[in-house]
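Worksheet for the structure shown next.
Take a look at chain A:
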Amino acid sequence: MGILEIKNVSKNFGGLKALSDVNLSVEENSVHAIIGPNGAGKSTLLNCLVGKLIPDTGSVTFMGQSLLGRKPHEINQMGVSRVFQTPEIFSDLTVFENIMIPCFAHRDGAFQMNALAAVTKQKDIQETAEAILEDVNMLDKRHMHAAAMSRGDKRRLEMAMCLVQEPKLLLLDEPTAGMARADTNNTIDLLKEIKEKRDITMAIIEHDMHVVFSLAERITVLAQGTPLVEETPENIKGHPKVREAYLGEAQV
Partner candidate 1 sequence: MLGLNKKDFQLLLIVAVLALLAPFILNPFPEGSGLAQFNAGYPDLMQRFVIFGIFAIGFNILFGLTGYLSFGHAAFLGVGSYAAIWMMKLVTLNVIPAILMAIVFGGLFALIVGFVSLRRSGIYFSILTLAFAQMSYALAYSVLTPITGGETGLQIKATDSPILSNLADGEIGRANLFGMEMGSSYLMNVGNWLFTFNAGYYIAAIFMLISFYVSIRIFRSPFGMMLRAVKSNQQRMNYTGLNSRPYTLAAFVISGMYAGLAGGLMVAMDTQVGPERMFWTASGEVVLMTILGGVGTLIGPVLGAGMIKYMENIISKINDNILHQWFAFMPDGIEDFLVTIIHPFIGKGWHLTLGIVFMLVVIFLPGGLVEGGQRIAGWFGKGKKADAEATDTDAGTKPAE
Partner candidate 2 sequence: MSKSKLTRRGVLKTGAYAGAAGLATPIIFDGSVWADGHSGFTNAPTGDTVTLGFNVPQSGPYADEGADELRAYELAVEHLNGGGDGGMIPTFSSKTLDGTGINGKKVEYVTGDTQTKSDAARASARSMIEKDGAIMITGGSSSGVAVAVQALCQEAGIIFMAGLTHSNDTTGKDRKANGFRHFFNSYMSGAALAPVLANAYGKDRKAYHLTADYNWGYTTEEAVVQATEGMGWETVNAVKTPLTQTDFSSYIAPVLQSGADVLVLNHYGGNMVNSLTNAVQFGLRDKEVNGKNFEIVVPLYSRLMARGAGANVKGIFGSTNWHWSLQDEGSKAFVKSFGTKYGFPPSQAAHTVYCQTLLYADAVNRAGSFNPCAVAEALEGFEFDGLGNGKTLYRAEDHQCFKDVLVVKGKENPTSEFDLLEIVEVTPVDQVMYAPDHPQMGGAEATLGECNPGA
């Protein structure tokens, strides 16, 4: 029994089948990559996990509890965090505030009416936030507007925002998309470091095979809304079905 169990999930948009009968199990404390060509349904699947979309059929369970019908913030509170393809941060706020918000969410839950408390008086939150900023080497940028940061910094900030919540499952949607090779490698190192330090499960959607093979313990190949193969990285290389999916039948 994996930490995340996806059973018979299908999703249609109008007449278009985005997902059909997907079964997937992510083991606890593993790094599981989902790869596939464009339009394979990777993003749709991810959206079904975080509550943005509701599958037409099937079930999604996280640590034995169904995720279906739950709102994104509820799913997050259960321990699922998501990193987006383009970093989703609070660009109008400072870096420090960006970090503090998930700290509050982690401590106080989805809603807390603390309109008369002062942010500056929340010592525990401040300390946690400072610690994590130090972790990601951003302490000197704490008063910067998040919008003013470089793309790489935004990515790291977003990652940090997810990590302060101590998620059990971290969903990464193309975490290195659009990055230079050096940045990609830094990200890989960062993710490896995270993995070493914490008990955390990761599900990565990725195009860059270099990233996938550097990190993943299991790989699922998705094509046309259906999982084709689920294998270890070693076994996936050269797998005929994978080649078929990526290169088209003509090549086979």
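To be clear about the criterion, contacts are C-beta pairs under 8 Å (C-beta built on N, C-alpha and C of every residue); 3 or more make two chains touch, one makes a residue touch a chain; residues count from 1.
Candidate selection criterion: all candidates are chains of the complex that A comes from, given by their letters.
This is a predicted model, so every value here is computed, not measured.
S.K.: Looking at chain A, find the partner in this complex that touches it; the options are 1 or 2.
M.R.: 1
S.K.: State the interface residues of chain A toward candidate 1 in the complex, per the touch definition above.
M.R.: Within the complex, chain A contacts candidate 1 at residues 50, 71-74, 76-77, 81-82, 88-94, 97, 100-102, 104-106, 108-122, 125, 143, 145, 161, 165.
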